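Note that one protein chain of the assembly has been removed; the remaining protein chains are unaltered in position.
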Amino acid sequence: MVNPVFIIVVLLGAGFLLGLFRKTGISLARVAGLLALAFPLYVSVGWMLHFIGQTAQPYVVYTAGTVPPFSINLRMGPDEAFLTAAINMLGFFGFIYLFRLFKSQGVSTIILYLVLFMGLNVIVMTRDIFNLFVFLEIASIALIGLVLVNKGIDALSAGFKYLIAVSVISSILLVGIGFIYYYSGTLNIDGFIENNSLVMKGLSTAVFLVLVAVVLELKAFPANGWALDVYQSAHPGISALISAGTATASLFVLYKLLPFGGHLWLQVAAVIGLVTFVGSNMLGIAQKNANRLLGYSSVGQIGLLVAVIGFSDDLGSHLRMIFFGLFISHFLSKAGLFWLSGMAGEEEISKWSVLRKKPALLLIFGMFVFSLIGFPPFPSFYGKWQLVMDLSGNGQILWIALILLGTMFEGVYLFRWLGFAIKHEVDESKAPDTAAEKMIPAGAFALLLLGASWVSNAYFPGAMKTSFLPLYFILFLFLIDFLPLVIKNTLSILSLGYYGWRLYPSIQDDTLRLVFAGIFLIGGMLTLFAGYSEKGKRPGFYPFALMMYAGLIGLVEADNLFGFFFAWELMTMGSYILIIRGKKSLVHAYNYMLFSLGGALLILFGIALTVAGQPDISLSMLASPAYPGWAYALLAVGFLTKTAALGLHIWLPGAHAEAESDVSPMVSGILLKAGAFGLVILFLAMGGGEAGRHPLLYALGWLGALTALGGNLMAVFQEDAKRLLAYSSVGNLGYILFAFSFMTHIGWLTGLTYSINHFLFKTLLFLAIGGVVMRVKTHNMYEMGGLIKRMPWSFIAVLVGIITLAGIPPLSGFAGKWLFYNAVIAKGWFLQGALVFFAGTIAFLYCFKLIYSVFLGQEKDRFRKVKEAPVWYIIPQFILIVGIMIFSARPEIVLKPIGALLSQAAFFPSEPLAWENVTAYTNLGYWSGFNIMLVIGAMFVVLLGWLLLMSRKAQKVKQFNIVYAGEAPFTPETTHFSHNMFAPYNKALGFLIHPVATQFWLGVNNTFHALAESARKIYSGNGQSYIIHIVAYIVVVYLILS
Amino acid sequence: MIRNSFLVLITAGMAWILLDAVSGYQSREYLNDLSGYYATSGPEETGAANLVTAVVVTYRGLDTLGEVTILFLTATIIGFMLRTSKRREGSVRRATSEVLVTASNVLIPVIFLIGVYIFLNGHLTPGGGFQGGAVLASAMILWIMSQSGTKVSHSLLEITEAISGFGFVFLGLLGIILAGGFLDNTFLSLGTFGKLISAGAIPVIYSLIGLKVGAELSNIILVMNETQEAEQ
Amino acid sequence: MSYTFIVIIMGIIMLVMAFTAIYHKNLKVAVIASGIISLFASVIYIFLAAPDVAITEAAIGSALTVVIFFYVLNKIRLTDDTK
Partner (left out) sequence: MNLPGIEYLSLGLGIVLFLAGLWGIIHQKNIIKIIISFSVLDTSIHLILVSIGYMRNRTAPIIDSAVSKTDAASQVVDPLPQALVLTAIVIGVGITALMLTYALKLFNEKGTLEIDKFKSLKW
C-alpha cells in the first residue's frame, strides 16, 4: 500500500511545478496532469482493495513526527478508501472530459484542477478540524476558479455569489472551530469525540456553529441559491465535479463531525436532509434548464444522503450499505448527467431529444435517470429499499413518507426530461458532441454503474434471491441490438419459452402462479409473434420488451417481498419504454410513468409497513403486517394504479391506445394482469380469516363496481377503436377487482376466470384492431367500415373477442358471468352487483359499435385496396381463439386445481364449486361449459348451413354513394353512422363520465407546479439575498434547537 | 423597511448565538494539554524558540501547506481572470517623480533584505515566512510604483513561486523518508537552540514559505497593476 | 490593567471606524477605515502577547489588503471618469 500522503505530494507537487509551464507546454501539462491524477486513483483503489473483505485497522498518517492531537493526522480507513477512490475516479475521468477545454484555457486551469482534487482527498482523510477548514477553503476556491472557464457575466456573477457565500459559511466555521478549541482544548476530531460532552452551553453552541456550517456547505434547502447558480452557469464538466466530487467530500465531513453533536444532531441532520430532499426536488419540477435542474436534483440527493447519515442510529450496521447504494448511484449518475449535458449542448430539457441521434447516449441517459430515482438493478434501488425497511422497523413512518414524496417529485421532472429526450421533436441541424474525450468518461461511469449494481446485488441482504439471469439476457439483447429483427424476435420468443420450461417444475403445484405465468409467458410469446411483421431493425425494442416480461415473470417467481418489488420495478421500467415508443405517446407514457412510480412508491411504503424491519421478508409476511390497515391500503392502492381503478385510470387510455400495434396487446392484455396478480398475492395473504374481512375490502368492492361501470361507460362514447378497447380494459379490471374483493371461494374463481378471459380476448382484440389500424392508418372508427370483405380473418377474431367480452354463451365470458352471479348472490352484495350487471349491458353497446363500425356497413373508397392484416398478426389471434375455445369448453382444466388450492384452510374453504366431470355445481345451480358449447355449436352449424343454402337465392346490393348533392360534406365524420353512435345515451348518462379524475389530477399537478413556481422565487438571483438566507437559516435552526 | 427589520432580526439572532458561544468564557489560567505539550516539548522536538513557528511549520505544517496553496490558488485565479483580458499597450502613465525613483532604488534592496531577515529568523523571533513574504511584496509594490511604464517580467516570480512551492512539498517528503513523518523538520540537525542555523528544516521551510508568499502576493499586485480591466 | 484603558479607547475608535467602513459614501475612506481597524487590531495583538500575529496583521491584513483595494478602486474610478 502506498502511503496516502503521497496523494498530496504528487498532486500538489505537480500543481506547483506546472506553474513553470504556464506559457508553454500545455500539451505536456495535460499529460502530466492526467498522470498525476492517475496516481491518487491507484493509491486509493489499492487501499480500497486492501480493505475489502477483511477487517484491517485503518492506516493513520502522522505528520510532523508526532502523534495527534499534537499534530495533524490523516486516516485511510475503509470509508476513506472508498470515498477517495470515488473522488479520484471522478478526478481522472473528469480530467479526460475536459481535455480539449484545458487546451484553450491554459495551464492555470490544470493547476486548479489538480489542487481541487488534492483538497478533496485531504478533506476526506484529515482528522483535524482546522485542517479541514483549510482544505475546504482550498477546494472551494479551486472550484470557483474552475467555474470561470465559462466566460461571460453568468459564470462570473455565479462565481462571485458562490465566493461570498462560501466565505460567510467558512467564517462561521472558523468561529466555531475557535470556540471548540477554547472549550475542549483540542482540534482533533477523534480526541474531541472521546472526551467531550455537550453539557456546557458554550461548547454546544460552538459545535452548533461548526455543524451548521458543514450543513450549509452541503447546500441545505433553502439556503442554497448560491450553489444553484454555479451548477447552471459553470461548464458541465465542472458542475459534475461540484455535484459529485465536492459534495462527496462534504458529506464525509458531516459524517466525521456529526458525532460532535451527539444524538440531537443526528436528528437535526435527518430533518435538514429530508427537508432539503423534498424541498429541492419540489422546486425542481418547475425547472426547465437542464443544468439548473441537475443542480436541484443534486441538492436533493445530497439532502437524502445527509438524512441517511442522520439516521445512523436507526440504521445500525446497514448504514454503510444504504449509504453506498444511494451514494454511488447519485455520484455516478449525476456526474454522468452533467457530462451528458455538455455533450447534448442544450440547456432546455425539451431539446435533449438531440441525444436520439446517438442511441448509445440515450441509453446511458436513461440508465442515469432510472438509477437516480432508484429503479432496479441500480444500487440506489437496494439502498432505498433497505432504508425504508429499516426506518419502518424503527417506527419512523413520517420520514418514509417524506422520502417517498421527494422521490416522487424527482420522478416528475426526471421522467419529463427522459421523455423529451426519447420523444420530443428533434432539431435536425444539431447533433450531440461525441468526441472521444467526452464519450470515455460518460461510458466509463455508465459501466461503473452497472458494476456497482452487480456489487449491490451481490451484497444486499435479500438481493441475492433475485435471479439475474433475465437481466443478463436483457444486457445481451442490448449488445446484439444491431442484428436483424428476425433474429432478435426469434431469440426473444425462444427465451420466454425456455424460461417457462425452466420455471414450470417449481410452480406446477401452485396453480395460481401457473395461471399468471401462463398469461405472462404465453401471452408474451404470442404478442411477440406480431413483431415479425415489423420492418427495419426496431432498435431498442427487444431489450425493453424482455425487461417487461422479465419483470412480469419475476412477480410470479418471487417468493419474497424484495424479489416481488424488484420485479415490479423492472416491469414498470420496461413497459414505460415500450409505451413511449408510440408515435404520440410522449404525454401518455409520462402519465403512465408517474402513476406507476407513485404506485410503486406506495407499494414500497406498504411493504415497509408490513415488514417493519424484521429479517423475514417472505410473501407470507403479508398475512400479518406490522401496521395492517395502512399496509393493506397502501399496497392495494399501489396495485390499483396498475389495474387503473377508477380515479387512477387516467393514464391508461392514452398509454394503451397510442402504443404501437403490437405493444397495445402487451400492455393491455398482459401487463394489466400484473396489478391483478399483485391483488391476488395481497388478498390471498389476507386470506379467509380475520384479515380477509377487513373493511378495506368492502371499499375496494365498491371501487371495483364503480370502475366497471365507469370504464365501460367511457368506452361506449369513444370514436377511437383502440381507446374503446383501452377503456374497456379499465372496466374489465374493475370486474376483476370486484370479484376478488368478495374474498369467497366463488368470488375468487370469478376473478380468476375474468383475468384469464380478459387476457385472452383483450390480447386478441388489440391484435386484431392493431392489425386493422396498421392497414387503414387511422384509429377513428367513423373513418372505417365495411372491412369485413378486406379483412375477414380479423373480423372473425374480433367477433370471437366481443362474444367472449360480452359474456355471451357459449364462450368463456359466460362462464365468468355465471360464476359472478353465484358469487354475488352468495356474498349478498346486491347493490354493487347490480352496478356491475348494468356495466355488463353497457359492454354490449361498445362491442356492437366496435364490430359494426369497423367491419360492417359500407366499404370506404379509401380502403378498397387494403389487405388483410399481416399473417404474423393473424397467427397469434387464432392461437388465442383456440385458447378461448378450450377454456370455454373445458374450464375445469384450470378452475378445478385453482379451486383445490383455494380450498386450503388458510384461504377460502367454504362453499367451493363442485365439479362433476365437466359440469360445475353450486347450491344455486349448475353449468357445463362443454355442453353449452355442444348445443350452441350445433345451433350454429345448423343456422350456418341454412344460411348458406338460402344465400344462393340472395341478391347482391351494389354499394351506392350516400353523398348525392355533388359536394363532399364539410365534416365527413358527421355523416357517418358510427360517429357519435350513442348520442342518446350520452345525453342520458354523459354526466357520469364527466372527467372528474382527470380534473382532479390536473389540479394536483397544477397546484404543485404553482407551488414550485412561487417557492423558487426565493432564489432571486441576488447574491446578497443568498447570504441573508444563510444567516437566517443559521438563526432559525438555532432557534429551533434551543 | 420590512427587509431592514428582518436584517436587524437575523443580526440580533447571530449576536445571540455568539453570546451563547462565549457564555462559558472565562480568563484562562493554565495551558491545556495540547498547548502545554507545545510549550514543554516543542522547543525540544523542533528546536524552534518561537513556539508559534514550531506550531505553524511543524505540528500544523499541513495547514501551512494548505494555506500557501490557497494563496497560490488565488494568485493563479486572479492571473487567469485578469491576464486573459487585454493588456495595457504603451499607455501613457503619469511620470514618476525623480525622488520616488531614487528613493526606491535605495529602499528596495533594504526592504528586500529585511524581508529575508524576517523569515530567516522566524524560528527565533516574532515573524516568519508570511510576514517576510509580505515585506518582500511591499518591495515589489514600491518597485512597481517607481518603474512605471516598464514591464515587469512574470517569469521570475513564477519560477520562484513554483520552485519554492515544490521545495516545500519536497521537504515535507524528506520528512517522511528521513524522519518521523510528512513535514517532520528533524531530518536536518536541530543545531544549537536559539541560533540562526538550528531547528532543523524550519528555517529552510520558512524561507521557502517566505519566498512563495512574497512571490504570490507580488504576482497578485503585479497582475492587478498591469490589467487593462475596467479601463476601456 | 494599564493596557485596559488603551484597549477601551482603541476599541471605541475601531467601532467608529467600522461604522465608517460600512457607511461612508467614499469608498477610499471606507477602505482606509477598514485598514485602521486591522492596524489597531494588530496593536491589540501585541497587548495580547501575540507579536507574530501582530506583525502579520499589520503587514498583510492591514497594509497589503488596503493596497490591493486601492488598485481595484483606481481601476474602477478611472472608468467612472471616462464615462
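Each chain carries a letter (A, B and C) given by its place in the written order, and its residues are counted from 1.
Criterion: a contact is a pair of C-beta atoms (placed from the backbone, for glycine too) under 8 Å apart; a residue touches a chain by one contact, two chains touch by 3 or more.
This is a predicted model, so every value here is computed, not measured.
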Missing chain: touched chains present in the view: A, B, C
Listed residues B:Glu67, B:Glu158 or B:Asp184, member touching the removed chain: B:Glu67
Selected residue (touches chain absent from view) among A:Gly25, A:Gly178, A:Gly443 or A:Pro912: A:Gly178
Positions on subunit C where the hidden chain makes contact: 1, 3-5, 7-8, 11, 14-15, 18-19, 21-22, 27, 30-31, 34, 37-38, 41, 44-45, 47-53, 56-57, 60-61, 64-65, 68-69, 71-73, 75-76, 79, 83
For subunit B, residues in touch with the removed chain: 4, 7, 10-11, 14-15, 18-19, 22, 25, 27-32, 34-36, 38-40, 42-44, 49-52, 54-56, 60, 63-64, 66-68, 70-71, 73-75, 77-78, 81-82, 85, 124-126, 130, 193-194, 213, 217, 220, 224, 227, 229-230
Contact set of subunit A toward the excluded chain (per top definition): 130, 134, 137, 141, 144, 152-154, 156-161, 163-164, 167-168, 171, 174-175, 177-179, 181-182, 187, 228-229, 232-233, 286-287, 292, 1016-1017, 1019-1024, 1027-1028, 1031
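Keep this in mind: only the chains that are shown with their structure count from here on.
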Subunit A and subunit C: spacing of chain centres that average the CA atoms, whole Å: 59
Whole-Å gap separating subunit B and subunit C, where each centre is the average of the chain's CA atoms: 19
Distance between chain centroids, defined by C-alpha means - subunit A, subunit B (Å): 54
Subunit B to subunit C touching residues, read off their complex: 50, 52-53, 118, 126-128, 130-131, 134-135, 137-138, 141, 217, 220-221, 224-225, 227, 229-232
Residue ranges of subunit B touching subunit A (in the complex, touch as defined): 6-7, 9-11, 13-14, 16-18, 20-25, 32-35, 37-38, 45, 58-63, 65-67, 69-70, 72-74, 76-77, 79-81, 158-159, 161-163, 165-166, 168-170, 172-173, 175-176, 179-186
For the subunit A and subunit B complex, residues of the former touching the latter: 3, 5, 8-9, 12-13, 15-20, 22, 61-66, 69-72, 106, 108-109, 111-112, 115, 118-119, 122, 126, 128, 130-131, 134-135, 137-138, 141-142, 144-145, 148, 175-176, 179, 182-183, 185-187, 200-203, 205-206, 208-209, 1028, 1031-1032, 1034-1035, 1038-1039, 1042
